[in-house]
Each structure stands twice: as structure tokens, then as C-alpha cells.
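Of the protein chains in this complex, one is absent; all others appear in place.
Presenting chain A:
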Amino acid sequence: MYGNDFGPPDEGVDQVKDPDRDTAHADAAAAALGEGLLGEVAAAEAALAEAAGRTVGRAAADADEAALQAYFDAVIAADQKIEPRDWMPEKYRRTLIRQIAQHAHSEIIGMQPEGNWISRAPSLQRKAILLAKVQDEAGHGLYLYAAAETLGITREELVEMLVSGRQKYSSIFNYPTLTWADVGAVGWLVDGAAIVNQVPLCRCSYGPYARAMIRVCKEESFHQRQGYEVLHVLGHGTPGQRAMAQDAVDRWWYPSLAMFGPPDADSTHSAQSMAWKIKRFSNDELRQRFVDMCVDQARSLNLTLPDPDLRWNAQRRAYDYTQPDYDELMRVISGDGPCNRQRMAFRRQAHADGAWVREAAAAYAAKRASDREAVPA
């Protein structure tokens, strides 16, 4: 998903505490940190191909539910992928539909904060880059809607759940982009946090989602870098430009940390999603990984992260840092962020305004089809 900042599930999917999750995940995250995120995407792609070569045996064509469940479990244990027409537990299906849908909605709503600056980008090149980035986000939304549809839900239902507010999108997009530097901060921090969240999803047990995420992650790294470059230019520019960049980082830092969701200690994080290999790391593991990445990157920007307590902890081999304001996160999730109403109103308006295009395309297709019937070859 884009982040874990969606709020409670809307379909009654059980979330249970996971008391004895081992520390292997944290070690893996720390080990992987040095290798670069794109390397991890490539590794996930290779692992997908490799696992496909393993034999898992087969379930008989007339297998009963227990046998089907056993086969499903074996496929997951072998790190193979579940495919759309495979038998799967109903809760697995519903969990995935909700997660992929909310991820797709986030990509779609996520076009708005940056779209805000396309007409005011400071140069033609920046404008072309920003257009390409926002177009990518539309593409990500569409890959993900297509992946969700393989689970037996229609595009119309998915769109309806977003515009009616029945399903959420990532809370980060309820913050405003006040200056041009915000475009840089969003690319660096918001896309950066999204990548940290999304790279493990390249190994998700559901095939269409994993494949969509591999595609998405390869494209995301350009998003993060263009944002970083925007900030780097400003951070080494005039005092006024540097101040503008610092202000943007100051405003986006904590909301970006909140993208990883509530802390593990008082979060209901889903042991089931871990067991199904949908989720691979806890919220705090991913957040720590993101903080550790950003510290050095901020230094090169000539900017500081707005946390006086940020310091290296030699014992943990990680940075200690101040947690984001989780009460604020809860307020934004429940609809009280700075831009919630604006984002939804804009999305509804855009959907309604596009109706004539969809109708015209359908009418044209119908006319062409009847023309072809009327003139036999």
C-alpha cells in the first residue's frame, strides 16, 4: 500500500496483535538498507522467477476445502504466487481487495497535491518532469485497479468506494503543497516513504499485486530523485530559496513518518497479513528504515530534519528519532486534515466532469461496431 495511514479496515477484517514476531525482519531490513532499494526490486523479481520453478505438488481437481486450503498454504510456504483463478480463503481475497484498492485510490488522489504546481513550475523542464511524474501516478492507480479487479470486484465498484468515501486513501495527501519547494519535499519524502513501504510488496504472495508493485517501484525511483534534485538546487541556492526548501522539509517530515501508520506497540497490526505474506515488515521497522535513509540524504541537501533528538544510537545501529504526532494522524484519517474535503470534492468533480467523455467514447464504439455489421466484407 502507499502507506499504512489508512485507519481501521472497513470490512471487518480481523487485526490481531502478533506477540512473538521474531527479529529476523528487522535484521533483513537493516541488511537490505545498504544494497539500495532498486536492487531489492530486482531481487524480488528474480525470487519470483526462481520460486516459480519449485514444485509444490498439486491438488486434485475435486479436492475438498481442506485440501484446497492445504495447497494454498503450500504455495505460500514455497514463496510462490497465488494467481487470480486459484482457490483462496475468502478473507485473503477481501484483505487484498481492500489493500490494493486503497493503494490505488492513494495513487489517484496523490496526483492532486503535485498537480497543483504543474502550471506554475519554474521552468519548462521542471514542468515536463512534473507532468511525467503525475502521469506515472495515474498509471500506478490503473495498474492497481486492474490488479484488484482480478479478485472479482469491478472498476465501477472501486471508483464508487473512493468517491463515496467508503474506502480511504493515504492520509499524507490531505496536506497542502504551499510552495514550489513542496514539490521537492513530496518527491523526496512522500515518494521515498512510499518506496520503503512498497519494495517489500514486490514479494507479496498475490501474483498480480506483486507484479504491479515491481513495475511501480521501478518508476518510483525517478519520482524520489526528481524531488531530491529540486530540493538540492534550492538548498544550495539563495538564502531565500534555502529557507523555502527548509520550510517544506519542516512541514513534510512528520506527516511522512506518519505514513507508516501507528507504532507497533499500540497498533493492531495484522499477524494474518504477515502469515499470508502480504505484509512483510512492521510499521516501526519500515519507519526506522526510512529515517536511517533520510539522515545522510538531508545532509547533502544542505537542509536539516526538524528533530532535535535525532541521533545515532550505536547499540541499535540505527537513529533515535522523535515519533510523529499520532493523534494528528488519527484526526486526519477521520476526515479532519487540512485538505480532506477539498481532495474528495475535486475527485468527485473530475469524475462527474469526465462522464461526457466516457459516454462519447461508448457511443463512438457502438457506432463503429454497427457500421462494421452493416457493411459485410
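Heads up, the rule we're going with is that a contact is a pair of C-beta atoms (placed from the backbone, for glycine too) under 8 Å apart; a residue touches a chain by one contact, two chains touch by 3 or more; residues count from 1.
The rule is short, and it goes like this: contacts and distances are computed from a predicted model.
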Quick one: find the hidden chain's UniProt protein name among "Phenylacetate-CoA oxygenase subunit PaaB", "Putative spermidine/putrescine transport system permease protein", "NADH-quinone oxidoreductase subunit E" or "Energy-coupling factor transporter ATP-binding protein EcfA2".
"Phenylacetate-CoA oxygenase subunit PaaB"
Across A:Gln135, A:Ser300, A:Asn313 or A:Gln342, the one contacting the chain not displayed is A:Gln135
Of A:Glu156, A:Asp309, A:Asp327 or A:Glu373, which one is in contact with the hidden chain?
A:Glu156
Listed residues A:Arg120, A:Arg166 or A:Arg358, member touching the removed chain
A:Arg358
Residues of chain A touching the missing chain are 58-61, 71, 83, 85-87, 132, 135-136, 139, 142-143, 146-147, 149, 154-156, 160, 163, 211-212, 219, 345, 348-349, 351-353, 355, 358-359, 361-362, 364-365, 368-369
